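With one protein chain removed, the remaining protein chains of the complex are shown where they sit.
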Amino acid sequence: MIIVASIAIFVTMALALLRGLLGPTVYDRVLAMNMFGTKTVLLLASVAFLYGRSDFLDLALAYALINFIGVQAVLAFVQKAAGAGEES
Amino acid sequence: MAAVAEIVCWALGWVLLTSGAAFVLIGGIGVLRMPDLYTRIHAAGLTDSLGPILVLSGLMLQVGNPQELFKLAAILLFMMITGPTATYALANAALMAGIDPVPAESSRPDREQVR
Partner (left out) sequence: MIVAVFGIFLLTLLVVTAIAIVRSSDLFSAVMLSGIFSLLMAANFFVLDAADVALTEAAVGAGVATVLLLGALALLPTDERQGNRHVGLAALTMAANITVIIYATHDVPPLGDPAAPAQQHVAAWYLAHTPELIDIPNVVTAVLASFRGYDTIGEVFVILIAGIGVLFVLSGGRDQLLPKRPEPTLNTALKHHLIPQVVGRLMIPFIILFGLYTQFHGEYGPGGGFQAGALVAAGLVLYSLIEGEQAALELTPPNLLFGLALGGALLYGAVGVIAMLLGGTFLDYSVLLSDPIAGQHLGIIVIELGVGLSVTGVMLTIYHAFASRVS
């Protein structure tokens, strides 16, 4: 049963990557990266159970904590570019 | 009694994991098929909240010791807190950069558009 969930998560990762490649605006790519990150956390948790190695859950926990820093950085730094763009 | 509990856990785990997997997949398809950035953010954000709840709850029924249960609960908690925040940050950044949402076309053109 965990294999079913893992395969579904893999397919969704591929779909998110496709959006990352296609996305006309750059924010589609940021969305793809964020979605990829959450799917990675789920994949790490599922495969940790699949392999029977429960200490691998530490990786999923670490990544769940760090995932959203990237999107916050996009918000913070893009505001600079947007602000500069409006002034020029 | 213990056997019944075990079967219930196994069945519940199956249900939770497959429904979680289904929601995750729906989110992936939605991100590809939606027409506009904001609708895609909506698709990704909603399913990133529900999918992990179901999948991690299903995994919590498979644990061998309480330490794993605690770690899974912590992962779920942090994903619930940070997921909607990321959605907010992304939508806000896109709005500030000037990407406007595409207004919906009414399916009944004779009615007035509600502004």
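Which chain is which? They are A and B, in the order written, and residues in each are numbered from 1.
Rule of thumb we're sticking to: a residue touches a chain if its C-beta (ideal position, glycine included) is under 8 Å from a C-beta of that chain, and two chains touch if they have at least 3 such contacts.
Being a predicted model, the structure only gives us computed values, none of them experimental.
A.B. asks: Could you run through the displayed chains and say which ones the absent chain touches?
C.D. replies: Result: the unshown chain touches A, B.
A.B. asks: Please give every residue of chain B in contact with the chain that is not shown.
C.D. replies: Residues of chain B in touch with the missing chain: 78, 81-82, 85, 88-89, 92.
A.B. asks: Counting contacts across the full complex, list the positions on chain A that touch the omitted chain.
C.D. replies: 3, 6, 10, 13-14, 17, 20-21, 26, 29-30, 32-33, 36-37, 40, 43-44, 47, 50-51, 53, 55-56, 58-59, 61-63, 65-70, 72-77, 79-81
The definition used in the following text is that only the chains that are shown with their structure count from here on.
A.B. asks: Taking each chain's centre as the mean position of its Cα atoms, how many Å separate chain A from chain B?
C.D. replies: 13
A.B. asks: Could you please specify the touching residues of chain A with respect to chain B in the complex?
C.D. replies: Touching chain B: residues 1-2, 4-5, 7-9, 11-16, 18-19, 22, 25, 27-28, 30-32, 34-35, 38-39, 41-42, 45-46, 49, 54, 57-58, 60-61, 64-65, 67-68, 71-72, 74-75, 78-79, 81-82 of chain A.
A.B. asks: Which residues of chain B touch chain A once you look at their complex with the stated criterion?
C.D. replies: Where chain B meets chain A, its residues are 13-14, 17-18, 20-22, 24-25, 27-29, 31-32, 37, 40-41, 44, 48, 51-52, 55-56, 58-59, 62-65, 67-68, 71-72, 74-75, 78-79, 82-83, 85-86, 89-90, 92-94, 96-99.
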